[in-house]
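I am attaching a structure below and will ask some questions about it afterwards.
Note that one protein chain of the assembly has been removed; the remaining protein chains are unaltered in position.
For reference, chains read A, B, C and D in written order, and residue numbers begin at 1 within each chain.
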Amino acid sequence: MTPAIYGILFVLLAPVFGGLLVGFDRIVSARMQGRIGPPLLQPFYDFGKLLQKQARQVNPVVEPLLLGHVAFMAVTGFLLLSGTDLIFTAFVFALAALFLVLAAGSVNSPYSFAGAERELIVLLASEPFFILMMAGVCKVTGESSFAGVLASSKLVAVELPGVVLAFLMVATIKLRKSPFDISTSHHPHQELVSGLTTDMSGRLLAYVELAHWYESALLAAFVVLLFNWSIALGVVVFLVAYALEILVDNSTSRIKWQLVLRSTWVATLLFSGGNVLALFLLGR
Amino acid sequence: MKRTVVPFGPQHPVLPEPLVLDLILEDEKVLDAIPTIGYIHRGLEMMVERVEYTEMGFVVERICGICSFMHGMGYCVSLETIMNIEIPERAAWLRLIWAEISRIQSHLLWLGLGADAFGFENLFMHCWRMREQILDIFEKTTGGRIIHSVNRIGGVKRDMSDTELAAILVQLQDLGKQFKKTANVFGTDPSIAHRLGGVGVLSMEDARAVDCVGPMARASGIATDTRLIGANYYDRIELEPVVETAGDCLARVVVRMREIDQSIDIIRQAIDKMPKGEGMPLETKPRGNPMGEVFTRLEQPRGEVLYYVKANGTKNLERFRARTPTFANIPAMIKLVKGCELADVPNIILTIDPCISCTER
Amino acid sequence: MDSASFLARVGDYHKAGWRLALINVTTVIAAPAPPHGAAAEPAAPATDAPTADAAPASQAASVFEIAWAFAKDREFETIREQITVGDAVPSISEFFGAAFLYENEIRELFGINVTGIGLDLQGQLYKTVTKVPFSHQAIKARLAATAAAAAAASAASAAAAEKKA
Amino acid sequence: MSFFSRSPWILHYDGSSCNGCDIEVLACLTPLYDVERFGVLNTGNPKHADILLVTGSVNEKNIEIIENLYRQMPDPKVVVAVGACACSGGIFARAYNIQGGIDKVVPVDVYVPGCAARPESIIDGVVQGIAALEQKRKKTA
Partner (left out) sequence: MSSLIAFLIAFPLVIGAVLLLVTRASVRNPIVLASSAVIIVASIAAVATFGNGDGVFFGLPNGITPGYAILASEIAITALIVVIGLMNRRFLAPAMALIQLGIAVFLEATGRMPEVDAQRLFWFDRLSMVMVLIIGIIGTLICVNALGYMRDYHRASPMIRGRRNVFFSLLFVFLAGMFGLVVSNYLPMMLVFWEITTLCSFLLIGYTRTTETIGYAFKALNMNLLGGLGFGAAIAILADQHMTLDLAKLTSGPASGVMLGAVALLCFAGITKSAQMPFSSWLIGAMYAPSPTSALLHSSTMVKAGVFLLLRLSPAITGSTVGYLVAFVGLGTFLFVSLVAVTEQNTKKVLAYSTIGSLGLIVGCAGIGTPELAWVGVMIIIFHALAKALLFLVVGTIENRLYTKDMENFDTLLSRLPRVSVLALVGMAGMFIAPFGIVVAKWAAIRAFLNVPGGQGAVMILIMAFGSSLTLFYWGKLLIKVLSMKNVSEYELSIQRRVSRYEWLTESALAVGVIGFTALIGPISDRVVGPYALAAFHAAPQTLLNIEPAMLVVMLAAVLFLPLLALWASRRPYDTSDFYTSGRNADSAHVMGAALGGSRTVTLRNYYLEGVINGALMFRVGTVTCAGVLIAMVVTGMVVR
């Protein structure tokens, strides 16, 4: 029954982890920009305020879809940690992300719609990587569950260097960082106003935030899969990678969707694909 | 076939000011753009009916809060021409210095906004951090950060002491060095090259065809700079127009970045050449009411500005008209927006450095 | 105005590489201008015509002076034409595409009938509260209002002075 | 105390302003003033905003825009008029296309004076706006 407890712990603690991460990010970014920045707990203040604020909806399907988005992000984490097949969690992960696209798309307003389309493109760009990564992890360890991979004696990252490399790129998408933050307004002044969150207000926006925190925590869990000696090692590596992402975020502009798609696919194909191909050819 | 229509503006985060475009998109390619403005139109030119010509300068300064100094100066120069007033030499030099400081301020402001539009928040912050130093200079020398009101018909209101000028020059040269680093980012960052390079290309022929002015024209290889006509003591300065030939958004950025250096150099020359000393005359008092008309041309940060003033011998002018650089550059912008990507629209709009309040008055 | 010869002159400027710098309109309140040859000389006020700042005679027609200004390097030249209200003015969009903004503007602000504008903004450029604010009537109304306000103010100050006394 | 005082998000709209106050509003975000210290974000989207900062006065064309933006903001919401033009029409009050301050269109909670309003006074206006926000929240809650 232990795996299920891990899953429940994830559902409870991931938002705290994700929120603190965002708070940390905002402070570090501000320092890089020559500013002091907000308090560490600012994301939680924002979240609390959004819950207190009136939620005005354009249509009644947005809220259920957003709840689906949050719920399935949490469910993905739960499934992952409670021992469900890794490759299947990649599909559930995509479903969770899809709910956000649908919520934004259902508004049928120009900016939300464009944001939704871009998010779909971003999904299209990132999803192959996650499937490949999970397949690679399974192939290397011969295991198919989170606990199994953790128990494996091999350090996965050593055999999947290409996947680790591509992960850095794809994580930029999932963390909604420049240069890949094309679908939401990570930086305020963008052509899509607030991208797919444009028409969401109050608690609807809070759901998106919460889901994003879960998403960040999920990425941390994925890193643990790659650095499977211990959870602590994985989390530390994730934090280092996150710091790197902040740096990249602050030293690049947002690129256009064509390049997002092309570059991510090429990276996935070359690094992850090449890596997985090598694994198969070497008969590991 | 169905096409996406995006209502771009009047309220849009990439546009600090209201400008409206209906963008007709396929995927994200802009097939057509239908523009309109008018959200800032105040009827400023008509204020001549109510405001006497001596006070009108303060209204004209508020055509735009970014080139406020240049607008005030343009108005005063126009009336000085009509009334045949020769202004004291030191006043003319001071005007030139303030004008060039304004240009640096405006370019830094624009570089920041431009960077923010393509998602480079960090650069925005650094450009504006540097810009605050310029605002400090303005505050010290004129009393205002944005609206300066130092121009008078016949001269300027305030003097800057020679030591102060020397300190300003040091400060500006230091800023120029700081700016080198930022300029380096603009010049070398591959993601910026992706966003600006080859985007919104205006060839030299097109630039001539749409009659654009200022950095917009200079980035397309047209060596036009109204400062070259030599009025307002620019004939005493060594000045080469900054010209780039690529004609894309990046070229327009580079032109403005180089002009910051150029302006610092002009200020250095001016401080060298101006007459030194305390208590020199700053103003020649105008007498009577103006009669006659004039067209005045100046080079603002955004390009050539034109003033038409017609006076009829009364206290109120008969007609005042300002044709600002953005007004002349909007046709170029509309031309460039068609056929670009949605993500390029903010960059293209911003690289003309639009000042809608200038345009609409 | 003679459209054909005017357009020919504009065309010459275009061919010679001049840049359109400004299209400027000034409202001149005077007797109807002579039908031809007005372009060369400024509007000669008729002997009994009132000046602009004085209250205009109600019979006088609105006259606009339009100046098309062209620039080439340091040079700067204008073509000037005087027209009366209702006269059609040809657009110069065919030579100078950038003219559309000026032409839309003078149509909205001065009520000048510019024909054949390249990009017709259908009166939506400024969409002012006071329709055609620079038209003869609008100017007259505003001047009258200002005069009335001034008179009222002076009467009030006189009354105040009396009271003080 | 609610979270509103810790996380006021701003929507800035430029009415018929001369740009002066606009760029001062933007300057508040930049390193010298750094309003993000107080949790202030410039959202650029009425649906996310708590405080509507308007610079410049009301004219024929933007009157409905300001109205629309205000209507699209979820409650509780506060309007801060920044600069002389937004407060009363300022120097342009009698220009033919100006209808006056923005209180002609939407209820204004805080008036920030100045031509152009200085960043310090804009920040002060926002702080007062936060207080108004708290009061409105109490009323609706």
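A few points about this structure:
Methods note: contacts are C-beta pairs under 8 Å (C-beta built on N, C-alpha and C of every residue); 3 or more make two chains touch, one makes a residue touch a chain.
Only a predicted model underlies this, so the values are computations on that prediction, with no experimental measurement involved.
Although it is not drawn here, the omitted chain touches the following shown chains in the complete assembly: A, B, C, D. Taking the complete complex into account, A:E127 is the one of A:D25, A:E127 or A:D181 that touches the chain left out. Contact with the omitted chain, checked across A:T184, A:T198 or A:S216, is made by A:T198.
Although one chain is hidden here, its contacts on chain A can still be listed: residues 54-61, 63-65, 67-68, 71-72, 75, 79, 83-85, 87-88, 91-92, 94-95, 98, 101-102, 105-113, 116-117, 120-121, 123-124, 127-129, 131-132, 135, 138-139, 144-145, 193, 198-199, 201, 258, 261-262, 265, 268-269, 273, 276-277, 279-281, 283.
Of the residues in chain C, those that touch the hidden partner chain are 121-124, 127. Looking at chain D, the residues touching the absent chain are 13, 45-47, 64-66, 68-69, 71-72, 74.
As a working rule, only the chains that are shown with their structure count from here on.
Chain A and chain B, compared by their mean Cα positions, are separated by 43 Å. Distance from the chain B centre to the chain D centre is 26 Å, each centre being the mean of its Cα atoms.
Residue positions of chain B touching 2 or more other chains: 12-13, 38, 41, 43, 46, 50, 113, 125-126, 129. The residues of chain A that reach two or more other chains are 33-35, 185, 188-189, 193, listed in rising order.
With chains as nodes and touching pairs as edges, the resulting graph is of another kind, matching none of line, ring, star or complete. Listed by label, the pairs of touching chains are A-B, A-D, B-C, B-D, C-D. Every residue of chain C that touches chain D in the complex is listed here, in rising order: 126-130, 133, 138, 142.
Those residues of chain A lying in contact with chain B across their complex are 29, 32-35, 110-111, 113-114, 178-179, 181-182, 185-193, 250-257, 259. In the complex of the two chains, the chain D residues touching chain C come out as 59-61, 96-97, 99.
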